[in-house]
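Every protein chain but one is kept in place in this view of the complex.
Per-chain residue numbering starts at 1, and chain names A, B and C are given in the order in which the chains are listed.
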Amino acid sequence: MVAGAAALRAGLAPPIGCITESPDFRGAGLPGFGHLVFGGHDVTSTPLTKRAEELTRSGVIPPPLAELVRPALDAADSEIRPGATEGGSQGAVARRLIGDLAEFRERRGLARVIVINVSSTEPPAAPDPAHLSLDALEQALEGDIPVLPPSSLYAYAALSAGCPYIDFTPSTGARLPALDELARRRGLPYAGSDAKTGETLVKTALAPMFAVRGLAVRSWSGTNLLGGGDGATLADPAAGESKRISKDRALAEILGHQVEGRTHIDNVPHLGDWKTAWDHITFEGFLGVRMSMQFTWQGCDSALAAPLVLDLARLMARAHERGVAGPVAEFGFFFKDPVGSNEHRLHAQYESLRQWLGQGA
Amino acid sequence: MVAGAAALRAGLAPPIGCITESPDFRGAGLPGFGHLVFGGHDVTSTPLTKRAEELTRSGVIPPPLAELVRPALDAADSEIRPGATEGGSQGAVARRLIGDLAEFRERRGLARVIVINVSSTEPPAAPDPAHLSLDALEQALEGDIPVLPPSSLYAYAALSAGCPYIDFTPSTGARLPALDELARRRGLPYAGSDAKTGETLVKTALAPMFAVRGLAVRSWSGTNLLGGGDGATLADPAAGESKRISKDRALAEILGHQVEGRTHIDNVPHLGDWKTAWDHITFEGFLGVRMSMQFTWQGCDSALAAPLVLDLARLMARAHERGVAGPVAEFGFFFKDPVGSNEHRLHAQYESLRQWLGQGA
Amino acid sequence: MVAGAAALRAGLAPPIGCITESPDFRGAGLPGFGHLVFGGHDVTSTPLTKRAEELTRSGVIPPPLAELVRPALDAADSEIRPGATEGGSQGAVARRLIGDLAEFRERRGLARVIVINVSSTEPPAAPDPAHLSLDALEQALEGDIPVLPPSSLYAYAALSAGCPYIDFTPSTGARLPALDELARRRGLPYAGSDAKTGETLVKTALAPMFAVRGLAVRSWSGTNLLGGGDGATLADPAAGESKRISKDRALAEILGHQVEGRTHIDNVPHLGDWKTAWDHITFEGFLGVRMSMQFTWQGCDSALAAPLVLDLARLMARAHERGVAGPVAEFGFFFKDPVGSNEHRLHAQYESLRQWLGQGA
Partner (left out) sequence: MVAGAAALRAGLAPPIGCITESPDFRGAGLPGFGHLVFGGHDVTSTPLTKRAEELTRSGVIPPPLAELVRPALDAADSEIRPGATEGGSQGAVARRLIGDLAEFRERRGLARVIVINVSSTEPPAAPDPAHLSLDALEQALEGDIPVLPPSSLYAYAALSAGCPYIDFTPSTGARLPALDELARRRGLPYAGSDAKTGETLVKTALAPMFAVRGLAVRSWSGTNLLGGGDGATLADPAAGESKRISKDRALAEILGHQVEGRTHIDNVPHLGDWKTAWDHITFEGFLGVRMSMQFTWQGCDSALAAPLVLDLARLMARAHERGVAGPVAEFGFFFKDPVGSNEHRLHAQYESLRQWLGQGA
């Protein structure tokens, strides 16, 4: 994402995959790629240049480009602070994260900081009464026992620092009543969850086709093969569960009924950054005649995700500018499990986003 | 189609695949299945009951249903008149067809007759100056040399008899300036061409996904395997050409640029009424990373087409009622090559149809 | 199987899918279809005619054929005895089963009875010291606690009654040291396990292609969607485990090394008797270039299995005639997990079977 933004800024690559650069959005006055400054929190200390090298080896970043964007990667690296790994109460950790965010904003003279969770997927969080109100949460944060999953601790820190928060993963993030309360009280927007970049993207474009044609979908089965870190994380039954729930929601909402079939997520390390998804659909037509459809999607997850992160940063800047408080339902276009909305049909989501952006023009 | 309408009327089958029975359309007061009366012109004399038997053998019509709808098939058979095969001028043939249509309407006391071309695909028609104006056409029709392809002769007869005309095939039909002039002069609606029931249906649902995500489609290749009469007709290069033109138009319109790749149509008699289409798409994402998608559609053409014919008959009745003259662009949802519209995106077409129907409500 | 044998006997259907009717085997003097008499043990009381009706509804048995083979089904039904469901010691149950088999053989004047397990897949059996020797087993069978899984109890009964035994399923069957001892002591052949009718059949034809071309397979992932009773049984994690173990063995044996990837078995009731398998393979070529292959198999399980049961019955008759004692390794061609052999390559198995049959000629 950092490498790509640098390439776009320097005109070294066309903005393929960036929605906010399409004709429908280009005139909306969103912040330019040249106005974005990157920083972050990270629990590992692998420098971005090293990650870019891996992406070059696996064919995602072309070798000459990797060379040219190295200064931009170094610059971002110098703004990365340690993730939330220290001991002590979660409240103390949060105060350190809040301080980092505020210091970054002030030192670099930024209009605003958008916090986006792009870390590994967590298992579903256990429910806790402290999740239900901000007061209860802030009290519990000072205790010895962690009350928030990491994604939610970062969301708490972001919102407390006055920063909009976006969850690019299926982790809990800001989706707790206490954090929603915090966002609304502070007048801050948040969005999520779980960017749709492959199988679910296709699903939410295709399922409405069956719906508008009155074809009765009976089963929808999916197998996702992926390598990289994501493969290993999601093949873990607990974390995979978060993803599966997030993936399966869309279908029933679009079709209006449950269908047979399961979704598998398999770790196939040999695939590296590439992901292959096979979906098989059975449906009935006139007089109950049985038919089927199947598709195979072969995509590069990093290359599909990176431009969406940039798009979301730019769009969230506008939401913040407009003073939106709470979930931005109109960003559902980007997500498998859109907070604040039950609309999963891709094209309806696109219209909704386009209209939202046009409103303020 | 006749068997299915009888089954729906008798409540023997749910209206799967009938758009006009979906919640979005149900309240629009369209004519009920029980109000439809079937007749037609046919160049062969194979009775409908025999065709229904073939469909039963190939698994399209369930055996018990075939038995129950036999009276409805016999009734429709008795209203089928010989197609345009006689000698003489095309004008004389047209007058016989017009007479058949008027006689059917009067004898059965019908509010209106909708003529739908569901015959085999013709090769593209050679251009002729007589196609350019109604006067020139009517003069040429009285000559010895046929000036219209069969589909257009039926369209001429339909419109001359005061009947709306729909082209379910890629044949020329009403798409000549002279016939458009006739439709407008008589205040009659027409629609077409080439119902999208399989590969193109999926294409027009999927291609917009790439477009709204800013993913750069580079190639789209398709292979269609089909048996039945359709396979034999379309494997003929001339007729297949009509279909291919009709199929390829949508993609460039949706994506805004030409892409690499061809569409093949192969006759595989062993497939019978079933059709298998394989489409392969290559596209680029962020930083030019190459990805691909492929899908296989396995559908039963008769079962996909029949409910659309019923839908179109019902909707065209409403267009006639409203006095629409000329092409009904809002029926583009049904067609590969929508007359009167360049909109090919399935979901945009659906919205347009829904709004059109709602207007008169 | 019974319906098909009757159809073949009467010349109502060609012997498609019957190996023993191919030119390579036809002259071997195997017992004719007209010489087979069917009977069995069944824990349910659903008559064969009713099952044939279901197969007719789902398109497996053509309606006219179903009518014609009804007497053959009734005849077989009258020879079906209750399965092993009664209380009491397993030894007592076995004695009843042995009596049934002997009575069937004598009353019908049969040269031999071949027992084939075509029941639902069991979970893997817990190991037991009594499985290790015939003496220990026979002692344990008289106790109150069941020591054998049902498939092995039937195998014990079959062998004790002097009948060869074949396991068409991945259940334990005769694959216990005690039962192997029994077979050898009685001079009886047995064979198994788990007929390969779909995904594994293709796997064992394709994997050798990669091997002989020196292409390095890195992952092989599979998803099996199936309905019917089999889908429900195998989606149960315990029974599915038996199947998966049996399915995965072949690949490592053929390629000579383990590969990444999992095999899923999903229950999709809507598919009925049809099974869809998708396999995805990644491999490396020269200089480590990564490539992939995928296939989708859409087969009807009953129609694939039935002729193999007939083939096995005919071939086992020959093995019995020849006095083979213990596992018939040369029948590995039919099985996912061939007892007595590590050869999984389909074409090598075929050659081995062909040579075995030719020996006695």
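The rule is simple: a residue touches a chain if its C-beta (ideal position, glycine included) is under 8 Å from a C-beta of that chain, and two chains touch if they have at least 3 such contacts.
Keep in mind that this is a model prediction, so the values were computed, not measured.
Asks: From the touch rule at the top of the page, work out which displayed chains the omitted chain touches.
Replies: A, B, C
Asks: I'm checking contacts with the chain that's been left out. Which of A:Pro14, A:Pro31, A:Gly59 or A:Pro269 qualifies?
Replies: Of the candidates A:Pro14, A:Pro31, A:Gly59 or A:Pro269, A:Gly59 is in touch with the missing chain.
Asks: Out of C:Cys300, C:Ala317 or C:Leu357, which touches the unshown chain?
Replies: Of all options in C:Cys300, C:Ala317 or C:Leu357, contact with the hidden chain holds for C:Cys300.
Asks: For chain B, which residues lie in contact with the unshown chain of the complex?
Replies: Residues of chain B in contact with the hidden chain: 218-219, 221, 223, 225, 260-262, 264, 266, 268-271, 276, 278, 280, 282, 290, 292, 294, 296.
Asks: Just the residue numbers, please: which parts of chain A touch the chain that's not shown?
Replies: Counting over the whole complex, chain A touches the hidden chain at residues 59, 63, 296.
Asks: Quickly run down the residues of chain C that touch the omitted chain.
Replies: These residues touch the chain not displayed: 3-4, 7, 13-19, 21-22, 59-62, 65, 201-202, 205-206, 208-209, 212-216, 284-289, 291-300, 303-304, 306-307, 333, 345-348, 350.
As a convention for this text, only the chains that are shown with their structure count from here on.
Asks: Quick one: report the Å distance separating chain B from chain C, using the average Cα coordinate of each chain.
Replies: 49
Asks: Can you give the whole-Å distance between the Cα centres of chain A and chain B?
Replies: Centre-to-centre distance between chain A and chain B: 43 Å.
Asks: If a residue has to touch 2 or more other chains to count, which residues of chain A qualify?
Replies: 292, 294, 296
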